[in-house]
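Below is one structure, written out as structure tokens, with a few remarks after it.
Removed from the display is one protein chain of the complex; every other protein chain stays in position.
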Amino acid sequence: MKKIPVGILGATGMVGQNYITLLNDHPWFEVKYAAASPRSAGKKYRDAVAGRWQLKDSFNASVAEILVEDANDVGRAAAAKKRGDCSFVFSALEMGKDETRALEEAYAQAGIPVISNASAHRWTADVPVLIGEVNPHHADIIPLQQKSRGWDTGFIAVKPNCSIQSYMIPLHALAEAGYSAQRLIVTTMQAVSGAGYPGVPSLDMVDNIVPYIGGEEEKSEKEPLKIFGSIADGAFQNAAFPKISACCNRVPVVDGHTACVYLEFGEKKPSIDEIKKIWASFKALPQKEDFPFAPRQPIIYREEDNRPQPRKDRDADKAMAVVVGRLRPCNVFDVRFTALSHNTIRGAAGGGIMNAELLKFKGYLG
Amino acid sequence: MKKIPVGILGATGMVGQNYITLLNDHPWFEVKYAAASPRSAGKKYRDAVAGRWQLKDSFNASVAEILVEDANDVGRAAAAKKRGDCSFVFSALEMGKDETRALEEAYAQAGIPVISNASAHRWTADVPVLIGEVNPHHADIIPLQQKSRGWDTGFIAVKPNCSIQSYMIPLHALAEAGYSAQRLIVTTMQAVSGAGYPGVPSLDMVDNIVPYIGGEEEKSEKEPLKIFGSIADGAFQNAAFPKISACCNRVPVVDGHTACVYLEFGEKKPSIDEIKKIWASFKALPQKEDFPFAPRQPIIYREEDNRPQPRKDRDADKAMAVVVGRLRPCNVFDVRFTALSHNTIRGAAGGGIMNAELLKFKGYLG
Amino acid sequence: MKKIPVGILGATGMVGQNYITLLNDHPWFEVKYAAASPRSAGKKYRDAVAGRWQLKDSFNASVAEILVEDANDVGRAAAAKKRGDCSFVFSALEMGKDETRALEEAYAQAGIPVISNASAHRWTADVPVLIGEVNPHHADIIPLQQKSRGWDTGFIAVKPNCSIQSYMIPLHALAEAGYSAQRLIVTTMQAVSGAGYPGVPSLDMVDNIVPYIGGEEEKSEKEPLKIFGSIADGAFQNAAFPKISACCNRVPVVDGHTACVYLEFGEKKPSIDEIKKIWASFKALPQKEDFPFAPRQPIIYREEDNRPQPRKDRDADKAMAVVVGRLRPCNVFDVRFTALSHNTIRGAAGGGIMNAELLKFKGYLG
Partner (left out) sequence: MKKIPVGILGATGMVGQNYITLLNDHPWFEVKYAAASPRSAGKKYRDAVAGRWQLKDSFNASVAEILVEDANDVGRAAAAKKRGDCSFVFSALEMGKDETRALEEAYAQAGIPVISNASAHRWTADVPVLIGEVNPHHADIIPLQQKSRGWDTGFIAVKPNCSIQSYMIPLHALAEAGYSAQRLIVTTMQAVSGAGYPGVPSLDMVDNIVPYIGGEEEKSEKEPLKIFGSIADGAFQNAAFPKISACCNRVPVVDGHTACVYLEFGEKKPSIDEIKKIWASFKALPQKEDFPFAPRQPIIYREEDNRPQPRKDRDADKAMAVVVGRLRPCNVFDVRFTALSHNTIRGAAGGGIMNAELLKFKGYLG
């Protein structure tokens, strides 16, 4: 199969670097186009990231030679599309919200699908917030989006915030089995890579934690309702449940967000053993269709008392699986458990890539 | 005033070291007796702790010369009492639960009051679990304890687990104002000093957290009910509320346990502003009587979004104050907040010393 | 004694905050004037630092109310001097080198002595780089500086870089006893507070060290030669020895710079025991005259194998003592040892304050 040529917007930033390395050997996609801020424009990719590279893994020789374009110049991408170098883009833009929203729309308008990591469009009524295992059917809004916007091949699809990834799949697996969460209290302990680079100062993370991450709790409380929602009249209707209350903390961990979850079901309540069985056997579209970035088992349950732990569990199954442990009855709600997912892979670039795989599978990427 | 001579059981361990340094300049008490394991017995204190000293502060010259006794030999302490060197003891014993329970009883039997840090007697029906600001009246059980046990001057009083200290005083202040908590969900992020030395391996605390602390959640859920309970027929009756569900995590912080608390009141619910006012004005017996270790203001509320933080807030007011922040409405319960207290001072040796001050004030320490 | 009113330039930055808290109860000096960037000018000090305060200790109520001035406006300080609110200033300016140099000169020109933390004037030929225990006689250049510059009461004196503090006093004590270092190799492991706030990103300091600190090695190699130098013709002449080679590393420690030092003497070589005796008995002018910030024993030697350690030893004697350990023969040079000093107190604000005490004692501060 000839690989589909893709572009990265924000290619020199931290999420952009993750896209680049994760796509190094992707069987379907190949990075042929890279855009970033005007400061990087005109440089070879390897020169643009010299001294700013944050990852252990490096990039392909072919990527090193790509001339970085100005991400604000949509025309360059349109030209690249024409010459067969950019079928769609992953957006890892790090601008202001309004700017990002407008720019992503301009790419879509120019016929280039945008699969975005940014939060700018998460609350746009006709933009799907996709998790491959949870709401792949939300991609069905894309033709409606294209029609109402007057876009032909372009569209916008986004992924949710990294902090909710670890429990959305477990919640969805239970809901599918008939056990819907009604109320949810969650405390997260989030890795510093979530704030990018330079991000969190080390003076805040040596012998310390910070009990606050700006905007994170609001996102954690609202995004699940859209993801669990439905499409009506070309727009998403939020689900009414679960009610969520979140406290988000920053801890001195490089990668891997951990969540302590307290859960109340509706009238029908599963036993602890039932929950474990539901999680162990859960497979969804990405598993059934064997997408390249799909974890074989999306929910890994560990029986040890002291797991999941970020350093030991975050890389499970290409860092795309969610690792859960400590499931037990709750004195206040029904059950509680601890869940972990890799925030820069499952929660960012890896999740974005699997979204592209889903959209390719569904026929939206040409 | 002539100082009261006190002894430390388990004087060479980490909590014992904290007692020693915190008592360096205490206006009422003076360390004149130290006991530890047989291995340390017979050595001068300074030799017994050489190479094992963990703290920044050192100990008084007079303590350095004390000959450490075998803690199992109650007779040595009784003799010290007779010669005026040990009116009562602080117990920081680190043995098994049954052993500790029996040994503390033997000291009490020998006429020596035991103010204990150990968890062994927390669930003994006639032993008070004291927090000076919350349940000083629980000391009233002491004469009943002495009578039923056949002890004359000896008795046992203990302090609760370090992980609940940060929210017990805030909860009590609200209850006193008429707003009792009915349900409480709490996630803690606890410092490594809570596990003693060597304690938690560094391989678990570099780029990692551990979502489990053995026994901690059970203590966090049960102890508050005794502390909020009442005395009937010479024994404590647990309060029925609040129902508590706790998840306890270990994080790479030296000192200071942080708690994210989600709180549901009964029918009567305070506003956010009311709560802040109640906390700001809260003073209890230790403040009114100006005990040496009492924080002037037991609950310090910080308005900044990103506080309390362990490294910056744990030492507030001699490390005896509780620092609270982020009070806001909760989507699921009524309110939520984040609270912090110093686990080895307020939560261990400092709390024990203030308990002794309380018991001295109440006339139980001769 | 009426306290001398002092000003802080750069009062809202991290070093400025340290000056403010360390001077809270100083017996000779009292902060009455604070200047910072135009952004802070016009605000009360407490408002100017709200949300930016980095320290555990807070500031005096009187400081909270000071109206912060624009540090660029020397006239405001001159006016403050006239009305008795600013006899001299501590400079903790964080501007560019040229700007700092010019601005400090403007204050001196305006009659206001400047005791500076900044590196801008360390290589100015007539500006002394003072360590109270090492080269207090270098203050003698001040009248020459004033004369050649045409300044009346103003002058400039600075302190050296924080990374060399831990071994300069030990080296000087040996030199005074006749054992001068000829060659010195030193590897430092430096705390993150040395880079200010936000300073070093946490992504560089979780499960990592950084083997480089810009400019630090050059300073470490050159500054000792000026400090060990002499005055001739109104200017400092560098000492020829020791030759120094330094590697400076950043490690995840909050405060406290550690140095592994390898030392070659001239022909006369002391024994290990002799060195320990020299260090143990070393006292200099600050000790003899009992300056408020002088450590009673400037060099504390610890016999334990595994000391000094930053967290346990940095606060020794008000964080103004140097703690040394592991002295032993060297297979390549003569001896080696490990030394530690607190970088933001002894190495920055505390050192600056002791310099002011020295200059007050010598009669240069009115």
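Think of it as A, B and C in the order they're written, each chain with its own count starting at 1.
Everything that follows uses one rule, which is that contacts are C-beta pairs under 8 Å (C-beta built on N, C-alpha and C of every residue); 3 or more make two chains touch, one makes a residue touch a chain.
Remember, predicted model here, so these are calculated numbers, not experimental data.
Asks: Quick one: say which of B:75, B:143 or B:201 touches the chain that got left out.
Replies: Checking each option in B:75, B:143 or B:201, the one touching the absent chain turns out to be B:201.
Asks: Of C:7, C:199, C:298 or C:325, which sits in contact with the chain we cannot see?
Replies: C:325
Asks: For subunit C, which residues touch the unseen chain?
Replies: 183-185, 187, 189, 204, 206-212, 214, 221, 243-245, 247, 249, 251-254, 258, 260, 262, 305-312, 325-326, 330-333, 336, 338
Asks: Pick out the residues on subunit A that sit against the missing chain.
Replies: Residues of subunit A in touch with the missing chain: 50-51, 54-56, 206-207, 254, 304, 311-312, 315.
Asks: Considering the whole complex, not just the chains shown, which residues of subunit B touch the missing one?
Replies: 54, 192-193, 197-207, 252-254
Criterion: only the chains that are shown with their structure count from here on.
Asks: How far is the middle of subunit A from the middle of subunit B, if each middle is the mean of its Cα atoms, in Å?
Replies: The separation of the two C-alpha centroids amounts to 44 Å.
Asks: Where the CA atoms of subunit B average out and where those of subunit C average out, how many Å apart are those spots?
Replies: Spacing between the chain centres: roughly 40 Å.
Asks: Hunt down the residues of subunit A that sit against at least two other chains at once, touch-wise.
Replies: Residues 204, 206-207, 252-254 of subunit A touch two or more partner chains.
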